[in-house]
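Single-structure report; data block below.
For this view, one protein chain was removed and the others were kept in their places.
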Amino acid sequence: MNTFGRIFRVSIFGESHGAQIGVLLDGVPEGLALCEKDFEADIARRAPGAPGTTPRREADKPQIVSGVYDGHTTGAPLCILFANENTRSQDYADFDAVPRPGHADYVAAVKWDWANDPRGGGHFSGRLTLPVVAAGVVAKKVLDGMKFSARLTELGGSTDSSEWESLIAAASADGDSLGGVVECSVDGVPIGLGEPFWDSVESLLAHAMFSIPGVRGIEFGDGFKASAMRGSEHNDPFGPEGPLKNGSGGANGGITNGAPLKFRVAFKPTSSISRPQQTWNYAEERMDTLSVKGRHDVCFARRTPVIVEAMAAIVLADLV
Amino acid sequence: MNTFGRIFRVSIFGESHGAQIGVLLDGVPEGLALCEKDFEADIARRAPGAPGTTPRREADKPQIVSGVYDGHTTGAPLCILFANENTRSQDYADFDAVPRPGHADYVAAVKWDWANDPRGGGHFSGRLTLPVVAAGVVAKKVLDGMKFSARLTELGGSTDSSEWESLIAAASADGDSLGGVVECSVDGVPIGLGEPFWDSVESLLAHAMFSIPGVRGIEFGDGFKASAMRGSEHNDPFGPEGPLKNGSGGANGGITNGAPLKFRVAFKPTSSISRPQQTWNYAEERMDTLSVKGRHDVCFARRTPVIVEAMAAIVLADLV
Amino acid sequence: MNTFGRIFRVSIFGESHGAQIGVLLDGVPEGLALCEKDFEADIARRAPGAPGTTPRREADKPQIVSGVYDGHTTGAPLCILFANENTRSQDYADFDAVPRPGHADYVAAVKWDWANDPRGGGHFSGRLTLPVVAAGVVAKKVLDGMKFSARLTELGGSTDSSEWESLIAAASADGDSLGGVVECSVDGVPIGLGEPFWDSVESLLAHAMFSIPGVRGIEFGDGFKASAMRGSEHNDPFGPEGPLKNGSGGANGGITNGAPLKFRVAFKPTSSISRPQQTWNYAEERMDTLSVKGRHDVCFARRTPVIVEAMAAIVLADLV
Partner (left out) sequence: MNTFGRIFRVSIFGESHGAQIGVLLDGVPEGLALCEKDFEADIARRAPGAPGTTPRREADKPQIVSGVYDGHTTGAPLCILFANENTRSQDYADFDAVPRPGHADYVAAVKWDWANDPRGGGHFSGRLTLPVVAAGVVAKKVLDGMKFSARLTELGGSTDSSEWESLIAAASADGDSLGGVVECSVDGVPIGLGEPFWDSVESLLAHAMFSIPGVRGIEFGDGFKASAMRGSEHNDPFGPEGPLKNGSGGANGGITNGAPLKFRVAFKPTSSISRPQQTWNYAEERMDTLSVKGRHDVCFARRTPVIVEAMAAIVLADLV
C-alpha cells in the first residue's frame, strides 16, 4: 500500500524515470492559504548542490492539480505533480542480472517475478522523497504553531562539522560514500497526541522514518543510552510547566507530554559507489565485480533533514 | 485505534484492574492446530519470577472463546480471554494529582480531561502485553518455518550477563531500577516481505516495537554504527545464496532479502521506583516528593524478549 | 474482515454454537453512562416469542468485560460477551454434503475448502445479530438526540398488519416461510454527515444493512419510485427550516440535509423450511430432497427492526 495516515492521508506515486511524480493528499482541512511558491524553501533544502550531493538537477516545480481554489485549500483531495526532466535511464541497465549491493534490485526482482520491471530504478527511488517534502509543506501548514527543526549532527562518524568537507572529499576520491545522523526536534506540540497502544506517537514517527530510504535506526530522547541509566536518572520529573527535562523525547505512555519531540535518525552511507564491489551475476551464475556509475550523492544524508521534518509533520498532521 | 495489521489483525482490550483482558484476532487462516496448552511456554517467559521482576503472580491461563473448532482454527475471528486475579488497585491511588515521573498519568489526565479515569493504571498497563504474547503464539503458528529468537543482551549498561544479578541487587537496594537492550533475530524469512514505501518491513517492525511500553530506540543490522561506516564497508555483497553478510539487518529497500531479520530494541529503566522523586502536585500546586509503592520489576526489560518476538511475529503474519 | 467503521469500530466474534459470542467496540467516547441493564429493551425486541419466530430461547444477558469503569465508558475498547446456552448442534449435521437452498453451506464449503468447518451453522448465524444489537445500544448512546424507529411495514406481501397472523399460520401449516419489509427513520440527524464520494451516508447505511443476513434490497426516500418521477416532482424544495418534503430520504450529494433519514429494507423469506426442497447431494452426486429441521422463524423479518436500527446507529456513530 502506498498510502500513509488515517485522517491526513498521503499517497505517493510515480517513478524516478517516468514523466511525472506526485502526491495525493486526502483529509487536508479547508481554508489553508496554499500556493506553489510555498513549496520552494523546503524543496530547495532537499535539492542537491552542497558538496557530497548528486549533480543531477531538477526544476522541482510543483503543479497543484486539485484541492485548491482561489489560493486556499477546499478540503477536497489535493494533488501535486512534479515533472521529471533530467532522466538518464541507461544508467540503470542490467541491475536485474547483477544486483547492486545495498539496493533493492535483487528483492524487487524476486518479489515481482524477475519481470522487466523498472521499479529497481523506479518507484524505489530517492526521487520519491520529493513529493514527501511537498506533503510535509502542507502538513506544516496544518500544524500552525509547531516548529520543526532537523539537522545533520553527524557525518561519517564525526560530530565536528568543520571536518565534514574533507571527509567527503576523501570518500569521493576513493569512489566511496558516507552516512550520517539527523537530529529532529518539534516544538509547540500539544499534550495528548498518540495512543497508548499500537499508535503511540513514537510508533507512528518510527513507521514514517523507516520509510525514508536508507534509515538504519531511530531513538527518542536518551535513546539507546536510556537502557544503561537508572530510573532515577532517566525519569523526567514534572514541574509546573510539564517535564523538567526531556529524557523521554517528548512522550509518556506513547502520548505527547508537551515537551519538544526529540529523536535521532541514523542514515546509512549511500549504497551506490563507483568503487568496485563483489556481487552475484544471476545471468551467468558467478561472482562478478560491479562499479555503480551514474550521478549519486557521496552522502545523501545531507539532503535528508527536510525529509525527516516532512515525515514528522505528516505524522503529526494525522494525529491532531 | 486499538488494532494493528491489515490482514492478520490484532485488537487488544481490557484494563489491568478489570475482571478480564483479552485479544481479538481477525484474519487467522483456517486449519491451524491450536489449543490452550500452546500458549504456556511463551506466557511463562513473560511471567515474573526471575530476580528483578515483580512478585505479582497471575495464573495467566488463556480461554479461547471463538474461532477454534475441534482443535483447529476456523478462519473466523479468534478471541482469547485472560482473567485478572491478583489486583490491588489501592496501589494506584492519587496519581492523577501527583503524577509519577516516566508514567502516563499526567498525559492521560490531560488527554481525557482529568476525568477520574482508570487508564493510568488501566489500559496503559504492561499487563496488556500478555494478550500481545498470546497473539504472538498464534502468529508464530501462521509463520511455520520461521524461527524467532530474542534475548536480553545488555542490562544496566553491561553486556556481561554474569554481572546482572549484582547490578539488580544494587539497584533494588537503592529503590532504583535498570534498563536493557533486547536483540531479536528471525530466521527463515522469505524474500519479498514489505513494501518500498510507507510499509517497509522495518517501518512495520518499528511501529510494533514502539507500542511496547518503555521502548526508547530500535536499530537494524549495523544500526547507528552504519552511519559512521563507508558504503564499501556497510553494503552487503550478494552471493549465490543471497547477502554474504547482514549489515542491513535483513532488508533492502524495505523488503526482506532472505537474510535473517536482525534488530535491537532499547528499553528504558522501570519508571516506578520507590526511591523518592520530585514531581508536581497538581492538587496543591507545589513540588512534591513521591515514592512509588506497589509491586514493580526492578528491570522489566528481562520480561520483554518474548514480547519483542510476539510483536515481530504479528508484523510478519500480517505480511505473508 | 470482521470489523466495520473507521472511528467507531465494531468487531463481531463468536459462533452460534460455541460457548460465547461477543462484540468489541473501539472508539467509544469516554464518559457515557453504561450498564448491563441498558441493553435489555433492545435485546428483548430481537428475541423470539411473537408468532412466526423461533422457539429457541437464550438468556441473552450481556457481560461487559472492559471499557467501562464505575458505570461509565472510559474510552478504552469496550468488550461485551453473551453466553450461548441453548445449542443443539446436531440440528446442523450434513449440510456440507447436502446444502440447504438459500443458505451459505455450499459457498462456505467451497470457500474454505470443504474442511469440516462449523461456519455454515457458525459464524454465519443470525445469532451474531445479537452483538450487533448490543453495539447499536452503545451507538445510540453516542447519538444522544437522534431517534431511531424501525418497524415492519409489510409481511408476506401485505401491508395490512391485521392479516399477518393468518399469513404466518398458513405458511407455517405448509412448512413454508415469509419475508417482509422494514422501514426505518432516524430523526434529529444533524446536517453534514457523509462524504461526497465513496462514503455517502447512503453508501454506508446500505453497506451495513446488506451485512444483515437475508437482505435483498434497500431504497431511500422515494426509492425505486423516484426513477419513474420527473425532477420537478422528486426534487425537494428548500424552505427556511430545510427541505419541505423528503423524497431524497434525508441526504443530498451523499450528505445528510437535516431531514429525517428514511429508508426501506427488503428481507427475503426465511431460508430454512421444513417443506421438502430439491438440492444437490455432493456426497452421492445426485439430486436429493431436503427438509430442514431445527427451530426456525417462519418470518425472521419480524425480529429485524431493532437490528436495522442498530446498524443505522453504528453507521451514524462512526460519522459524527
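Order of writing sets the labels: A, B and C. Residues in every chain begin at 1.
By definition in this document, a contact is a pair of C-beta atoms (placed from the backbone, for glycine too) under 8 Å apart; a residue touches a chain by one contact, two chains touch by 3 or more.
What you see is a predicted model, and the numbers here were worked out from it, not measured in a lab.
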{"item": "Of C:A19, C:A83, C:A226 or C:V320, the residue in touch with the unshown chain", "value": "C:A226"}
{"item": "Touching residue (missing chain; options C:L81, C:A134, C:V186 or C:A301)", "value": "C:A301"}
{"item": "Touch with the omitted chain, as defined above, among C:G49, C:G192 or C:G294", "value": "C:G192"}
{"item": "Where the missing chain touches chain A, by residue", "value": "1-3, 9, 11-15, 18-22, 24, 26-27, 30-31, 65-67, 69-70, 74-79, 81, 112-113, 115-119, 122-123"}
{"item": "Residues of chain C (touch criterion as defined above) contacting the omitted chain", "value": "1-4, 6, 12, 99, 101-104, 106-108, 110-111, 119, 123-124, 128, 154, 156-157, 171, 174, 176-181, 191-192, 195-200, 202-204, 206-211, 213, 215-224, 226-240, 242, 244, 248-249, 251-257, 266-273, 275, 277-280, 285, 287, 301"}
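Definition applied: only the chains that are shown with their structure count from here on.
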{"item": "Centroid comparison with chain A (C-alpha atoms), farthest chain", "value": "C"}
{"item": "Overlap residues in chain C, where contacts from two or more other chains coincide", "value": "none"}
